[in-house]
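Yeah, one chain of the complex is gone here, protein chain that is, but the others are all in their spots.
Lettered A, B and C in written order, each chain numbered from 1.
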């Protein structure tokens, strides 16, 4: 299980969210409190939006706590929309290509969770995506592949629908392979304009998700990065969150799994 | 284009072959003389056979010339059969998983060459190998995938036949994708008992290959690692080489490409 | 605080000590039980003795748990005398040059502990060692410098005396700088023939140290790597341990600090 944090609002230094708070994401890389494993030392990544349509991407395989480049970048770079992730591998090797966020065009995506039995359905799912997307695949993780399924399912036009249909394809692939579909999906993603998140698990036990409205903007995180404030709101399981600088909506996210399986 | 060197014979320190000679593989990482590009700085790797049936594997993404670990390992480790490679990427990212040699069970494999138009036939070839092999795939290179084709085509029972049939599958995939099949294949591989190599290109212009019988054993290399001796023998294009400590055979390797295409 | 393990005896695969046991050093890199910090993810290192007088050295800055090279090397390499270390930085940057063990000629050294106030006495100590040793200094840690003090104080001729006198120089440097001397020193070192260790702290609270006599040889470790066996012996604070394959001696190590300070 990993930890992540994302922000949308006025431009702030990445530092203000990623490294400065007392229980910042960097601190969580060392000692997360709500994760199955306290250590998230298998690499990290940042995607941030600036003047280009596509995001910047900085990923490395060191633990986040020991990378001086990360500290300097967070201190210098300002952005009004960014995603940051520290990784605890559930399978894939520790390589840059397996670090989150993943990007494609103007989209970025990061994930806390996993597809159980992924090795049994990986071929099936990979074979199902189109050549252009497949060529963008750099690593071996379930998360990167799920992002590609979302892109193929129309992320541009209908974000929630795309996640629903991508979930359906995983469920269908599991049924097709004769295994029980098990997906844990607490993920954030952005097109550079809005920030989206989903909290869902096929077994109902989805990793935690919190939001906060601050002075300069909104945060959405795996776990709060400070403990004093009362301002963090837990997002209920089976939710889909859409944020702009101006508003936030939380809608139910409850794919009809049986149906999806049939549809797949 | 990459550079590589392999050895079979009495146990020697890896250093004697890999780092000590005046135009050693390490020197070639900086200034190869018979390669298209003089710099082979996109990672390196070693596979060596010791007391285990499977080989040891050490790969990293630094240039070989700047890795103190490599120097120390080559100075300490003795082996009677090993493969060493310095990489100049023709496409895949610089990651450990894309560094040669690749290993599977007791087999190791390294390659200088490339499959042209790989991005157009990668899906087709990946889809054609079985699940067990596919799950071992860690990187994104054409070389690793060619190794898997060889394994699936019966490398254990018939090494030359396996390479012939793997070549045929690449040719057939290219035909299937409507592109001209182009493969450059100067590769070495071993099961821990014999050392094999192939020099072949669909266009007849295969990367160079040389052998030498020395006092303690036989070397086979991309380019000689010293220049004074007259002892290096150029292996002709379209050859298959099999070496044991006791003997070396060089046979023609000339897959009937039209036929292969049909067979594929 | 770091974790380490060392072995002397019949040749065994490094794996048997470093990676295979249930609470192996690799496991301790993730969740040490007797350390101040459970995570030792700031790099690792191996020094092992083979056929050369000087040891082999393999160090990298990844967490030990995520390095496939380490796993392969430990599975292949056999040695009758080796040191292995996982690092939790108390100051110095995460770089290969700051990873333990350190080596010089045939000597190797690794350390769990620290010199408090090191930044105030570093210049003084560095200025006190001779040019030849100083030129070997690659990193910035207190541990590497302590090793050099030991070498200068005659490690070859009198290991315990050399550690005593090196301790004295640290104490004297602290007094010279007007600060309270504080040194924690649970360290192992070897010349390729014997294995030595020391457990000492100026305040009496030295990091733990355990030994075990096994079937093939002796281990000395920061914390036991299995929990079932009753066979681990805690080494008392203020001890100096000398091991050969045939015998082990534990002697008091209690430098007369006031005296040392004067002597320094």
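As a convention for this text, a residue touches a chain if its C-beta (ideal position, glycine included) is under 8 Å from a C-beta of that chain, and two chains touch if they have at least 3 such contacts.
What you see is a predicted model; the values in this text were computed from it and never measured.
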Partners of the unshown chain among those that are drawn: A, B, C
Residue, one of A:18, A:35 or A:73, that touches the chain absent here: A:73
Residue of A:3, A:30 or A:96 touching the missing chain in the full complex: A:96
In chain A, positions touching the absent partner: 48, 50-52, 55-60, 68-69, 72-73, 75-78, 96
For chain C, residues in touch with the removed chain: 93, 95-97, 119, 122-123, 126-127, 131, 134-135, 137-138, 140
Residue ranges of chain B at the interface with the undisplayed chain: 30-31, 38-39, 41-42, 61-63, 66, 68, 89, 93-94
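Keep this in mind: only the chains that are shown with their structure count from here on.
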Top chain pair, ranked by number of contacting C-beta pairs: B-C
Same or different residue numbers at the chain A/chain B copy interface, by half rule: same
Computed distance of Cα centres, chain B from chain A, in Å: 38
Interface hub residues of chain C, defined as touching at least two other chains: 68
